[in-house]
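Can you keep this structure in mind? I'll have questions shortly.
In this view, the complex is presented without one of its protein chains, the others remaining in place.
And now, chain A:
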Amino acid sequence: MSDAPRTMFEKIWDRHRVLEREDGQTLLYVDRHLMHDGGAVAFDVLRKRGLKPRAPDRIFTVPDHYVPTDSRRLEDMRDPRHRELVEKLAQNTAEHGIRNFGLGDPNQGIVHVIGPETGLSQPGMVMVCGDSHTSTHGALGALAFGIGSTEVAHVLATQTLWQRKPKTMRITVEGQLGPGVSAKDVILAIIAEIGAAGATGHVIEYAGSAITGLSMEGRLTLCNMSIEAGGRAGMVAPDETTFAYLAGRTYAPEDWEAAVERWRALPSDPGAPFDAEVTLDGGAIEPMVTWGNSPEDALPIGGVVPGPEAGADAERREMMARMLDYMGLTPGTRLDGLPVDRVFIGSCTNSRIEDLRAAAAVARGRKVAEGVEAWVVPGSEPVKRQAEAEGLHEVFRAAGFAWREPGCSMCLGVNGDTAAPGTRVASTSNRNFMGRQGPGARTHLVSPAMAAAAAVSGHFTDVRRLMAETI
């Protein structure tokens, strides 16, 4: 191998190559395979072929998509098909000696929350999961990406995956984020800038002072939504913030010093070339709100709903008209002041302790506006315990928020946590797709602080104004 400067992605890629075909396909070794309650299909494939998981100690599972958020009891799951998926996950993992953080386990939670939280997600790893938001784990300096169920079965059987080397993109955000501006606003601003397909075929590395200044929770939010820009994965170079976060966690390496030394060599070498470069001014980013049905349709809270004539081409103009109709919006309407019916604080994007602290800071001493139904769904049991130890649940309850059990919940609504048709939702999740939160539901993506501000105001508003008020 030459001494040419390499990106962090290339270092991880090179280290996990089992073999390379002449046609450019690489068989890549997988360090950690995470699975959730949608994984039954893959176990079925193995069973039919008479195969067993190759490396059960590299697989970790947790039910999150279908679990109820008003109960921790399997018996309370109303849909027998959903119950069966959670039961099957427990059976399949028990059969093969795979660690499952089942319903009621003190570490159960959303797969992309518990991976980092338990220390399973580590710098330099190749990680996969049958879920597009696997990009989240890249926040720790791992190469982590989502796969489909055929690929899940392949990884189960072989602990490897055939891949063609993706391109690389560096997104540099320099400067100091303003008050009330969070990682969620940064990633929405990035997607608004490069588009929902802006990073297709690329692995993103986020860099710059605004990124390195983020906490681990913030970096997880940022990398989580890489897929919403089309990115195969998103990563942040490991640094002291990463090491401090991981130290002492259950699955942190036993030989900690050796691991940290290895990790220090991971960041991209100076001068390593990227296939694409994007830069943003962090200081110019404002609290963001989406108005349409793609995460790219994001604007600063001070913005107004655009009209179709703003579209660049006929296809875009037609799509904008379709989205405005679905969202029940009139061009020219100010986003600040747009009434909301429901508020959802949760999901693998924004359900970590820091997210709940930010939302609670806004909710403290205020009341959820009349007619608004507001939920807080912590990302995991440990997040829930921590929040309760800090009294955040009392802050939320006193304000009129529902304090629920961990799970994916209203982000995609497959467990039945959905919004009624026509309902306008301020959501801290990652997708504002048509019907994502239920048929006809109108989703607007925002940060946790902005969601809390919408809940107590009854409409979207600039959280910075609330932060300036003394209660």
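Quick note on the criterion: contacts are C-beta pairs under 8 Å (C-beta built on N, C-alpha and C of every residue); 3 or more make two chains touch, one makes a residue touch a chain; residues count from 1.
The rule we apply is simple: contacts and distances are computed from a predicted model.
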Just by its UniProt name, which of "Cysteine desulfurase", "Electron transfer flavoprotein subunit beta", "Amino acid ABC transporter permease" or "3-isopropylmalate dehydratase small subunit" is the chain not shown in this complex?
-> "3-isopropylmalate dehydratase small subunit"
Contact with the hidden chain (one of A:P68, A:G146 or A:P300) = A:G146
Pick out which of A:E75, A:E240, A:E315 or A:E469 touches the chain that's been left out of the picture.
-> A:E315
Absent-chain contact - pick from A:T7, A:T69, A:T93 or A:Q122 | A:Q122
Interface with the unshown chain - residue positions in chain A | 15-16, 18-19, 21, 23-25, 27, 29, 31, 38, 40-41, 44-45, 49, 51, 54-55, 57, 66, 79, 81-82, 85, 122, 125, 130-132, 146-151, 153-154, 157-160, 162, 164, 196-197, 200-201, 227-228, 230, 232, 251, 253-254, 259, 262, 293-294, 296, 315-316, 318-319, 322, 412-414, 421, 431, 433-436, 439-440
